[in-house]
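Missing here is one protein chain; the remaining ones are kept as they sit in the complex.
Read from first to last, the chains carry the letters A and B; within each, the first residue is number 1.
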Amino acid sequence: MTDPDRLAQLLGRTGDRWPSAPGDWELLLSQARRARLQGRLAITALAAIDQTPAVPGADGPPGVGLPAHLHSALKVCEQVAQGMRLEAERLSAALAQAGHRCVLLKGAAYLCASLPPARGRLFGDIDILVPQAALAPVESALMAGGWISTDQDAYLQRYYRQWMHEIPPLTHVKRGSTVDVHHTIAPPTSAFQVDGQQLLAAARPVSEDGRFWMLQPVDMVLHSAVHLFAEGEFDSGLRDLLDLQDLLRHFERTESDFWPTLFARAHALGLTRPLHHALHHAERLFEPIVPLAHQAAARAITPARLPRYAMQALLVLALRPNHPGCDQGLTGLARWVLYLRSHWLRMPLSLLLPHLVRKAWLRRFPDGLLSPARAIPPR
Amino acid sequence: MNPVTLFHLSEPLAWRALDGTWVVYQARTGAMYPLDTLAATVLTLLESAPLPTAELVSQMASESGLLADSVLADSIQDTLAQLCQLGLVAAVGGPPAW
Partner (left out) sequence: MRLGQLPGRELQRRLQGDGLTLRTGPFGFRLRSPLPLVAQGLAQLYAQMPLIDDGRFIDFSLDIQHGSGLHRWLRPQACFRFDGQAVFEPLPAGHAYPLLEWAMNWCISTHAHQYLILHAAVLERGGGALLMPAPPGSGKSTLCAALALSGWRLLSDELALVSVSDGRIWPLCRPVGLKNASIDVIRGFAPHAEISRVTQGTAKGSVAHMKVPDAHVARMDEAAKTRWVVFPRFQAGASTMLARRPRADTLVELARNAFNIAVQAEAGFHMLADMVEGAGCFDFRYSNLPEAVASFDCLAGGELLPAGRLASTADPLAQTLVVTP
């Protein structure tokens, strides 16, 4: 199995044949772990086992071989989800005490609203959306609840607060969970200027008690698209694209006039470019997604020719899991260029270069000097 | 403490009795706590229904044959306070246990 898009196809399409060679499965599982998709692979593969005997060891002794790894992955997902639910509840309570709504974004929203992307997901940080004017009081409320900014680097603090107009990620002093506080869905210094107030005005409660809120469906989709193409951290690229497909399939069933509303909103918020790229790559890697009736509207958001092809080539490469099995030489460079580009979207050029140089330097020399070989004592 | 405050288990708990000591497992947090007989009995009583302190005292007294006096009442109050602090028990209608 040499096709590096194989994992994407198996997870994003229906009816594809699963490999039968154990070595192919080892590679799949390894790539999935690298892309944090092992839970999703487990759910999809275990469902497939019933139909095909392709999974090696499916009828073998319990606790041995591939099925054991798949079931283990599911166990971990369940535990992580449980922890996430708990954190979300605590977060909501801390915000409520200071009179703020808890508007969840991305993973936390998918979980609390029981949306399809939550299945098999390995959650990480909790992202919330607040009014820009409320950033300071929200940070105080969160500090009162135990979430504080732990990054001692004054430079990074400035990066977040002054240039990004964001609060740096806050970590809980005891529990170690992280909260990212946003006031819009695209970095405000970027080419995409999205007014957070519009998103908040359209937000919906997840349940009657108002403990959790989420973006309206089309905004959730657009957020996923923007995140994929303007955030620059590509290790989660494939997962974000799978989320997007899940959301589109779910909402086109549950929301009336979903597609026209989506395109209209994309135009209104100035997010047609990311939406175009997201739809294009979802259809390329997975299956047709835009219904026939709305394909004209999809074509209408195609950007100008040259940048589109350049961007596309880069994205094709960067959407593969960051794994040696998917490496085709250029991928590291492609990722770097995309990372550069997404920073370009975010920051004025005069600020970009010194910032990137410093980030690269910090990564190489975290102590500021050539760090001596230093073991983290394993158990 | 308000005598009409009702207490209840914050969530279902799993437990085992080992040589006369109970160990309780709280699924939500993964925490395990060894408990003495008094705490275990309080939890068992609350498992059936939310109860106010006074009712706990009288049920405990009738179960154990102890006097329903201030000593027992104080012990139960202390135990309830500890259990609340551990997040195993909460006052009905009060803030969440955590």
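As a convention for this text, contacts are C-beta pairs under 8 Å (C-beta built on N, C-alpha and C of every residue); 3 or more make two chains touch, one makes a residue touch a chain.
Please read these numbers as outputs of a predicted model, since none were measured by experiment.
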- Among displayed chains, the one left out touches A, B
- Note on the structure: Sole touch to the unshown chain from A:H69, A:K106, A:H172 or A:R273: residue A:H69
- Message: Just checking the interface: what residues of chain B touch the absent partner chain?
- Response: 14, 16, 18-19, 21-23, 25, 27, 30, 32-34
- Missing-chain contacts on chain A, rising order, are 22-23, 25-26, 30-31, 33-34, 56-57, 62-66, 68-69, 71-72, 75-76, 78-79, 82, 323-325, 373-379
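The working rule: only the chains that are shown with their structure count from here on.
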- Item | Whole-Å separation of chain centres (CA-atom averages), chain A against chain B | 43
- Task: Over in the complex, which chain B residues touch chain A? Could you list them?
- Result: 28-29, 95-96, 98
- In their shared complex, chain B is touched by residues of chain A numbered 82, 86, 89-90, 93
